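Coming up: chain A.
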Amino acid sequence: MEAIAFYVFAISTVILFGITALSKNVLYAMTSLAAGMVMISGFFFLLGADFLGVVQLIVYVGAVMALYSFAMMFFDATKDIKEKHGNPALVFLLGGLMALVFVVIFSAPIIGENMEALYPIVDGVGNAQAVGMVLFTKYLVPFEVAAIMLLVAMIAGIILAGKKMDKSLTTTVIEENPEDEILKESR
Partner candidate 1 sequence: METLVYIALFAPFVGSLFAGLFFARSPKNIIVGIVNPALIFISFLASVALAFHVAEYGEVHIKMMDWISVGNLNIPFGFLVDEVSVTMMVVVTLVSTVVHIYSNGYMDHDKSFNRFFSYLSAFVFSMMILVMSDNFAGLFIGWEGVGVCSWLLIGFWYHKKDVTPDINPAISPSYAANEAFIMNRIADLGMLVGLFLIYWNVGSLQYDVVFEKLPHLADGLLVSIAIALFIGAMGKSAQFPLHTWLTDAMEGPTPVSALIHAATMVTAGVFLVIRANPLYSLDAVAGVSYFIAALGTFVAFYAASMALVNRDLKRIIAYSTLSQLGYMFAAAGLGAYWIALFHLAAHAFFKALLFLGAGNVMHAMDDELDLFKMGGLKKVMRGTYIYMGVASLALAGIPPLAGYFSKDAIIETAFNEGTYILWFSLVFTAGLTAFYSFRQVFLTFEGEERYKKYGFHPHEMYKYVLVAMSPLAILAVVAGWFQETFHEFIIAVLPDYEMSHHTHHNAWWLGLLVLAFAVSGIVIAYKKYAQKGENAFKQDAEVENGFLYKLLMNQYYVPYFYVEFIVKPYTVISEKFWAIDKAVVDGTVDMIAKVLYRTGDKTRTMQNGNLSSYLNWMGAGALLLILAAAVSAVMG
Partner candidate 2 sequence: MEHILSILIFFPLLAGILGFVVDKNSAKAYGISVAAVEFLLSLWLWASFDTTNAGMQFGEFIPLISQFGISYNVGVDGISLFIVIMSALMTLLGIILLDESKIANMKNMIVSLLFLEMTMVGVFLSLDAIIFYLFWELSLVPMLYIIGAWGGPTRVYAAVKFFLYTFAGSLVMLVGLLTIAYLYHLEAGVWTFNLLDWYQLDLSVGLQFWLFLALFAGFAIKVPMFPFHTWLPHAHGQAPTIGSVILAAVLLKMGTYGFVRFSLPLFPDASVQMIPFILTLSVIMVIYTAMVAFAQKDMKQVIAYSSVSHMGIIMIGVFAMNAEGLGGSIFLMLSHGIVSGALFMLVGVIYERTGTKIMSEFGGLASIMPVYATVFGIMLMASVGLPLTIGFVGEFLVLLGFYEVSPLGTVLAGTTIIIGSIYMLTLFKRSFFGPVTNEKNRNLKDLNARELTALLPLVAIVVWLGVYPKPVLGPIDTSVKKLLVDMEYKARTPEAKETIISLQRAKEEK
């Protein structure tokens, strides 16, 4: 059962992400990315990380994809961008080698035998509950920092996309703000 699910998901993600990485069309790429992310959440459910799966769906498929869609509209994505590839073989070689290396490395027995889980998954406790428990004790600080990070991202997004950026004070010599005179050294 698990195997079937795994292979279905695996094959579909590989194909979908492959399209994302290779397609010439932005729309296709984005759509397959979104679909791939849904498939990824499938893995999470498969692995018992229900909370993560939900978050994946909400954040990625919901928020991130929405953002990308807006951006695509902004950039007029209907026109195909011609990508010039100087050396496509090299890229595939690098990617292929990378994959090969992963196969080799991960074929090794990575999991330790006698490892004790630090934050064990307790039977009978819902995944979301357990995650919450850990998140708000041990990982409270990272969680808060992540909040700051999101704040930063928000501010960044707002001011970068804002109107104020359209006229650069750096390059234009506008009438100097009289207040700035106080900083002017007498030359």
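In picking the candidates, the idea was that all candidates are chains of the complex that A comes from, given by their letters.
Here is the rule we go by: a residue touches a chain if its C-beta (ideal position, glycine included) is under 8 Å from a C-beta of that chain, and two chains touch if they have at least 3 such contacts; residues count from 1.
Because the structure is a prediction, the values reported are computed rather than measured.
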item: Which of 1 or 2 touches chain A - same complex, any copy; value: 1
item: Residue numbers on chain A that touch candidate 1, as the complex places them; value: 86, 90-91, 94, 97-98, 101, 104-105
